[in-house]
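Here the complex is missing a single protein chain, while all its other protein chains stay put.
We just call them A, B and C in the order they show up, numbering each chain from 1.
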Amino acid sequence: MKWIETSIMARRGVARGAVGSTHRLTEERQGTFRYVYGPYADPVLRIRPGDIVEAETLDAFGGVIKTEQDLPSKVLNMPFVNPQCGPIAVEGAEKGDVLAVHILSILPRGPQPCGTTALIPEFGGLVATSSTAMLNAPLPERVKKMEVTTAGVKFSDRVTLPYEPFIGTLGVSPEIEAVSSLQPDYWGGNMDLPDVAPGAVVYFPVQHKDAYLYLGDCHGRQGDGELCGVAVEMNATATVQVDLIKGWSIPGVRLETADFIMSIGSARPMEDAARMAYRDLIRWLVADYGFEESEAYFLCTQAGRVRVGNMVDPKYTLGASMLKTYIA
Amino acid sequence: MKWIETSIMARRGVARGAVGSTHRLTEERQGTFRYVYGPYADPVLRIRPGDIVEAETLDAFGGVIKTEQDLPSKVLNMPFVNPQCGPIAVEGAEKGDVLAVHILSILPRGPQPCGTTALIPEFGGLVATSSTAMLNAPLPERVKKMEVTTAGVKFSDRVTLPYEPFIGTLGVSPEIEAVSSLQPDYWGGNMDLPDVAPGAVVYFPVQHKDAYLYLGDCHGRQGDGELCGVAVEMNATATVQVDLIKGWSIPGVRLETADFIMSIGSARPMEDAARMAYRDLIRWLVADYGFEESEAYFLCTQAGRVRVGNMVDPKYTLGASMLKTYIA
Amino acid sequence: MKWIETSIMARRGVARGAVGSTHRLTEERQGTFRYVYGPYADPVLRIRPGDIVEAETLDAFGGVIKTEQDLPSKVLNMPFVNPQCGPIAVEGAEKGDVLAVHILSILPRGPQPCGTTALIPEFGGLVATSSTAMLNAPLPERVKKMEVTTAGVKFSDRVTLPYEPFIGTLGVSPEIEAVSSLQPDYWGGNMDLPDVAPGAVVYFPVQHKDAYLYLGDCHGRQGDGELCGVAVEMNATATVQVDLIKGWSIPGVRLETADFIMSIGSARPMEDAARMAYRDLIRWLVADYGFEESEAYFLCTQAGRVRVGNMVDPKYTLGASMLKTYIA
Partner (left out) sequence: MKWIETSIMARRGVARGAVGSTHRLTEERQGTFRYVYGPYADPVLRIRPGDIVEAETLDAFGGVIKTEQDLPSKVLNMPFVNPQCGPIAVEGAEKGDVLAVHILSILPRGPQPCGTTALIPEFGGLVATSSTAMLNAPLPERVKKMEVTTAGVKFSDRVTLPYEPFIGTLGVSPEIEAVSSLQPDYWGGNMDLPDVAPGAVVYFPVQHKDAYLYLGDCHGRQGDGELCGVAVEMNATATVQVDLIKGWSIPGVRLETADFIMSIGSARPMEDAARMAYRDLIRWLVADYGFEESEAYFLCTQAGRVRVGNMVDPKYTLGASMLKTYIA
């Protein structure tokens, strides 16, 4: 039996593990890409629980950085960055439900070198920014293009890094807010967390009728923290299966793989993101895995794992996880 | 000569100090109050630079906490808190301009005791919250009503505090985002900074055509930091004069009184708010007051003042100021 | 009656307001200055509660920056900076007592210009540092010398700032640690808080037998936050009266003036310093001023004041205060 058949999605989802229709959300069908996660745009697609969406996502720069000479400060038009596919309406979703997104595959699209990273003025984890405001001069702007295939990311002549793709920005609409696609929060968004990868199921707390799923910003790979602020950005085809879990109230994003369960927190300072993630993991262990609270606190202390997603976005994102073998 | 005639608003505003029409924005005219700062609502009023607006604002709870028995967890319906008047369209305002708001007066409205403060579960500066997430049990919920008049805030039988009103939430719309009225940011919003008081002029960087001014959440007074998260909340009549400064590009909110200029930063952790505020103050001294950068840095070191607005909202707000006598 | 006769020191101190002997702690008598707050050095002086100490303090650079050409990176020898007078043994002091230090006067010493400020590489509130580590290049190093007299600090040809001196570094020894005089903590140390000024009484929790008082680092004045990290540093003569309060257990430093009481917190991030200060202030109001906890929390919310001491030292220091008129 494949692990997915034992997943929370399969066990509790409306679709009960059945696969529905497949929808192709091409660039053409998307038309205008979206730069906020919110309820004010009309859905580009309506799907049912169990359906599959194959979306043509753009990279965080909307694909305008084609060469190493295309400097971000010249070619970007703020705040129109990190374009998103969506919103995708999911029938039957209501506030208080959970939207489950099973990531099936992520493939690079477009002419090589299709991967882009960059040093952008006033952005990144090791430079002064508009919020960690300083008087130091910015670093020189720089773009680095890389060939990305499923065989690897050609970082340099001497190093090819493994292709370990994930969806950088994924989530549902807030109830009344429309928030920049650069920001992660309890509804998802720009988490830049490498665990949001093929094979994982991600669970989002629905805030608005029909959920309004957005996605974009696929990465060919990324280190912990997304240090300079720009991963291996690429146009991609992301294929996900979507399901709906009725009446599961969760305070933020959760994730599941064959091996572990994870709670995700997004906040500043970074310790608050860690606190959010771990507190939710403890509450999850108590609610669904039979733990008494202090026992769950002890287990996380001795066996919890932390993944730093990003330390560069408007909120930092961390995931706290527990191996399934310890809680079975 | 009154100081306001020497203010930046008077010298650089489109109205050149002239007073335009007065608009009464009653509760009835407002109709539906707003819970986000954004461009997606239709203006309730269109005004011209120099015009005066007299707005009937609601308190942060929409006035539903009428007695000390009305517990927030019972009567509030998240996220529909901190209702705002607006948006008010200001003719001619465009991205890259500055909206100047001169606060003329703030008066309490409604039956006494019209002031409300409260301990709300998972909210406040000295308790665990959804982001500074902890396992400790919350404090008991509690509401305290206080009589508020221009003569004072009757805090208890033994103490009446001075009436020092200000506007807790004031600002313009972001360009494409619609952000909760609980959050402060570079466009203003829920700064909860006591300097936003009668006599002051507040300057906002316009992001969207016609600026879309919002206001609400008047406080009868507040200590530094708004410690428990709830000031002396009250329904009020706030009267402001609005002007427009073309072609003044500022990165965040600034403020001016007869005595000082102030830059305002909103961020977490708190030192980032301080950094934002002070860096902008230094850049302002360099751009408009003839200082060389390191000299401005030294002057702020020896004579800058910091006001902690809030340490409870989604971003903390601080103001960094300099006396005009030191920079004349 | 002078306010000091109603102070906690006068009411509860061992000396009962009486003035004891005066001790002159000259540079010669001090001999070797101290660079840590700790119990491992022998006392330079033994005094009794009620005694007065007149200490010749050195500036934070040990006086080696005599001209604007003496760059810190050339003339300083880390970690031998911020030299302190002391330790001064106070007879009868034991762990669990409080040492009260009433600051009587602070006068500049030495040839003019005796005031020094500076931009030091990797140090300051608006630059990358060894802990807020970044890749940006440092600002150019710079020294600024200023004439300082009791008439004012000659900041530039156009501006003379008021002389508002205070003791930057003041405190007692930890029990077993010996901590850099650059760091503030619950025992005092490098708080760089302008309220530690003539007229104030500062209360320190004694950790070690005989208290071991240290002091140094007088400033001619300073803005909130000590932004670039270097106030108006000067050699000085600081005169203080010392008393001892038996059996008053306090968790950190407190301060009293004619007008207000203040609790002081030192921590990172800055909100933690604010939390420490405000929580202690609330507990003080409960223990000694007849408040119920939630009432004290409300009072601080509506009337508390925050002073940012430093935002540059190893821990940031804030004071939270309450006017005596509100708690009489």
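We adopt the following convention: a contact is a pair of C-beta atoms (placed from the backbone, for glycine too) under 8 Å apart; a residue touches a chain by one contact, two chains touch by 3 or more.
If you're wondering where the values come from, they're calculated on a predicted model, not measured in any experiment.
J.: Touch as defined at the start, partner being the missing chain; which of A:23, A:102, A:208 or A:221 qualifies?
T.: A:221
J.: Touching the hidden chain in the complete assembly: which of C:265, C:304 or C:319 does that?
T.: Touches the omitted chain: C:265.
J.: Among the options A:72, A:125, A:171 or A:314, which residue touches the chain absent from this view?
T.: Result: among the candidates, A:125 touches the missing chain.
J.: I'm checking contacts with the chain that's been left out. Which of C:103, C:120 or C:134 qualifies?
T.: Hidden-chain contact among the options goes to C:134.
J.: Contacts of chain C with the missing chain: which residues?
T.: So the residues of chain C touching the unseen chain are 35-36, 38, 40, 79-80, 130-135, 175-180, 251, 265, 267-269, 272, 275-276, 278-280, 282, 293, 297.
J.: Across the whole complex, list the residues on chain A that are touched by the chain not included here.
T.: Against the left-out chain, chain A lists 117, 119, 125-126, 139-140, 142, 144, 153, 155-156, 159, 161, 221-232, 268-271, 274-275, 278-279, 282, 294-295, 297-306, 308, 311, 316, 320, 326-327.
J.: Which positions on chain B touch the chain that was left off?
T.: Per the touch rule, chain B residues meeting the hidden chain are 126-128, 132-139, 269.
One rule holds for everything that comes next: only the chains that are shown with their structure count from here on.
J.: Roughly how far is chain B from chain C, going centre to centre by Cα mean, in whole Å?
T.: The mean C-alpha positions of chain B and chain C differ by 34 Å.
J.: Going by the touch rule set out above, which residues of chain B reach two or more other chains?
T.: Where chain B meets two or more other chains at a single residue, that happens at 268-269, 275, 278-279, 282, 297.
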